[in-house]
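Here we show just some of the chains, and they stay where they sit in the whole.
Order as written gives the chain letters A, B and C; numbering starts at 1 within each chain.
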Amino acid sequence: MVVRAAVAGASGYAGGELLRLLLSHPEVEIGALTGHSNAGQKLGALQPHLRPLADRVLLPTTADALAGHDVVFLALPHGQSAAVAEQLGDEVLVVDMGADFRLKNAADWEKFYGSPHAGTWPYGLPELPGARAALAGTKRIAVPGCYPTAVSLALFPAYGAGLAEPEAVVVAASGTSGAGKAAKPHLLGSEVMGNMSPYGVGGVHRHTPEMIQNLGAAAGEPVTVSFTPTLAPMPRGILATCSAKAKPGVSAESLRAVYEKAFTDEPFVDLLPEGQWPATAAVYGSNAVQIQVALDEAAGRIIVISAIDNLAKGTASGALQSMNIALGLPEDTGLSTIGVAP
Amino acid sequence: MVVRAAVAGASGYAGGELLRLLLSHPEVEIGALTGHSNAGQKLGALQPHLRPLADRVLLPTTADALAGHDVVFLALPHGQSAAVAEQLGDEVLVVDMGADFRLKNAADWEKFYGSPHAGTWPYGLPELPGARAALAGTKRIAVPGCYPTAVSLALFPAYGAGLAEPEAVVVAASGTSGAGKAAKPHLLGSEVMGNMSPYGVGGVHRHTPEMIQNLGAAAGEPVTVSFTPTLAPMPRGILATCSAKAKPGVSAESLRAVYEKAFTDEPFVDLLPEGQWPATAAVYGSNAVQIQVALDEAAGRIIVISAIDNLAKGTASGALQSMNIALGLPEDTGLSTIGVAP
Amino acid sequence: MVVRAAVAGASGYAGGELLRLLLSHPEVEIGALTGHSNAGQKLGALQPHLRPLADRVLLPTTADALAGHDVVFLALPHGQSAAVAEQLGDEVLVVDMGADFRLKNAADWEKFYGSPHAGTWPYGLPELPGARAALAGTKRIAVPGCYPTAVSLALFPAYGAGLAEPEAVVVAASGTSGAGKAAKPHLLGSEVMGNMSPYGVGGVHRHTPEMIQNLGAAAGEPVTVSFTPTLAPMPRGILATCSAKAKPGVSAESLRAVYEKAFTDEPFVDLLPEGQWPATAAVYGSNAVQIQVALDEAAGRIIVISAIDNLAKGTASGALQSMNIALGLPEDTGLSTIGVAP
């Protein structure tokens, strides 16, 4: 199979990571690359690590430029994907790496994003119950947010097995690439090195309703999520510390058994041996998810910690994993569980 | 007043930070400096940033070396302070920067530290209710742990005012200096740069009972604390994200009012203006504590975030603040609320 | 003495560091603070580490705002200082932290900065021969560039003593604050963390003629400087590796003797003991300069390495040192040789 892929938004971090992975995907041929303010520039100046594509010139993001491909990846600012997708035709696989089609609840979308809801596409987190079936053969994929990827994978087994009270507390640290490549003063190296700081505190971060959607589906009842994201002095990686009160009778053994069962056949989820804890450095550049669980008996809480690479499993390699399923390719084609460390 | 001060454990990070501050304390004269494996070496090779002390030679940590001072600071591994303190005489102010005399409950000490309980000294966190009275004129000070400093200051007002349910959830990120200067593989620069990882998960970190002690005292009832510490890729700083379910009727306004009242006269606590969030970089090298509060109405939780410098307010400058009180000096003598940034 | 000081450009990194130091300068009272695009904002939002000034509002940078002070510090983009200085009156001490008045040679200015030469003011690097005399009582000070500070201090003794051939080679690494606070994509944390990269290679960096001016004056003959600056993944600090061919007969002993003599009475220059090498972390936040020398006998080269804090000795505390001299204050008033480490 030769899959011809276009990437809209090739100059950003998500687009760059996607191209890095597409370059070693055995079934994909890289087609048109588009940008907005960078249209007309060579990719070599924008993504100097992608040497084989250095002489590629970015086209403007138009339906014409994206036409004639088997797959089109959209790495666009939120709210822009629907207009592009409409012009692409039903036979093209469209993979939206933005937020536009993730939420099922239109009111949530409008509250958190402030624009009309464009719709809902099959959700590209294959490890969630039922997700693979919805992705198989689909022509539309909504790639999850990076934080919801880390948090949903950490907590859905506990909720699915009825172990946890429906009030989750999540504190996550993200590398700065999660904030994108637009130059903003608080993202300067001088500001972020040596610094930890929170943002979007108090339930206002846009990834909150997506976590609530996923965990509520697993629990079969409404779940609240108190989510605090923090910016960490590193380029990549998310470490999510997730907890919830344990329901009566939960033991450390029963908790671990549930997680072992949930992930035993998952090629990209690494439930670590007891005593070993996730580290973002171990999944740098890979599609792996590291997870560990604990029961804090004194506090009566289940604690699950996950580590992902926000640009890889959290965005670009996660998108490829879902693309593979949609196209009927082996799910791990072109993907790796090996991190680049130290 | 000339206060002659000795420092036991002058080659470590806590001892070094203490000396940095003592060098600009107007009432202190630096006396004997001692070390263990580094005894006999010049301080200039061990603490190259402390240029005025470069030619000082470290003595072995003995009662003889520490005799004849007005104040003796102990920056020793836990379990070693009691033996030294006993030999120092009741007229000497002994400031223990280790854990030995922090806990009131002997069973907690034995469970978390595995040795006999040495006793309890006045607790050197002046901002806690009643603390200043206990510190005034004392000859023995137990300097709090770095995490308990950040967490107790964040949550005691909420508990003191009866706003929060007695089940706190804390996730904190610490710079690597909190782990000390002993060379361990997981603390190598190659390992920690670009990496976030948790440790001591599930209620086993030794600072947990100290938080429980402080918050329980504020609440007037037992409080559980689910505490997850994480190691962040920066040398200094603690960012503590602390939350608890709000009791019925708590509003964002009543929450903020309680914090404004709690800290209005505190010289070192900076309740930030609404909309501004703590950042460890802003308190780098200073005795300041940055705090911000939020009410997550959807999740029903109070969220309080604090930032301190783990070596400064979290250890060495916190120790000096308490020393000032004990000696009857103005509390802010030799201390600063100005951070070194960027 | 109460010196009333205004700061034009208070929202940038140089202005912020200056304010940090002015806050603990015993003879200075901080007057007007001005900004350009940030005029009207509170300083607390822009410089959150400067807590005592948090409620100060930035004025627009006008002669009116700056009038009525004893000292005016200009931390403005190059080319803007002359117009402001002209309006300030001869009785006011004007300290230009920009480049405008550093170069003696108008052609050099025009070649490297592309605008008419505004003139030459006494050069604020007190350790250079003759500099203190020129600074005493002056009403105009040109603060040196950060790289020229590190490089000139490293090499002027060798050139002054006739030990080195007049062809210097300098490679220096700078922290990112040297590039300022304007948000540019290549200065994002995501770009600079984990990254070393050069810029301004081949003699085109604007600090090159300033080094040539200083070293030529020391040598008494023209000196060329091949200067390569690199951007290092840290907020602050300059490490300058400087070398030149040794003239015949130079020995390691004669080299060291020259440096010991040059710096023996200098309060802020720390010629390290043999075997110890400069480190930027050791001078973080301080006015100290660490220097070490070596003779590479096989290559026939003198190697001198210096470390400074680019914002402190390289800009703001260096400016204060010169201000102290100009005002007749003890040179070290309000300055420190103690770094904040680790």
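Keep in mind that, in the parts below, a residue touches a chain if its C-beta (ideal position, glycine included) is under 8 Å from a C-beta of that chain, and two chains touch if they have at least 3 such contacts.
Source: prediction; values computed, not measured.
Shown chains number 3; the total number of identical copies in the complete complex of this file is 4.
To be clear about the criterion, only the chains that are shown with their structure count from here on.
One copy, chain A, sits rotated relative to the other, chain B; on C-alpha atoms the angle is 180 degrees to the nearest 5.
For the pair chain A and chain C, the fraction of shared interface numbers is greater than half, so the two copies use mostly the same residues to meet.
Nearest to the global CA centroid, when each chain is reduced to the mean of its CA atoms, is chain B.
Chain geometry summary: the mean Cα position of chain A and that of chain B are 37 Å apart. Computed from the mean C-alpha positions, the centre of chain A lies at a distance of 45 Å from the centre of chain C.
Annotation for chain B: residues touching 2 or more other chains are 193-194, 235-236, 279, 281, 284, 342.
Of all residues in chain C, only 13, 175-177, 179, 181-185, 187-194, 233-235 touch chain A in the complex they form. If you check the complex, the residues on chain A that touch chain B are 167, 169, 171, 173, 175, 190-191, 193-199, 201-203, 208, 224-226, 228, 230, 232-237, 239, 241, 243, 245, 277-281, 284, 292, 294-301, 303, 305, 307, 342. Per the touch definition, chain B reaches chain C in the complex via residues 13, 16, 20, 23-24, 44-45, 47-52, 177, 193-194, 235-236, 270, 272-273, 276, 279, 281-286, 288, 290, 336-342.
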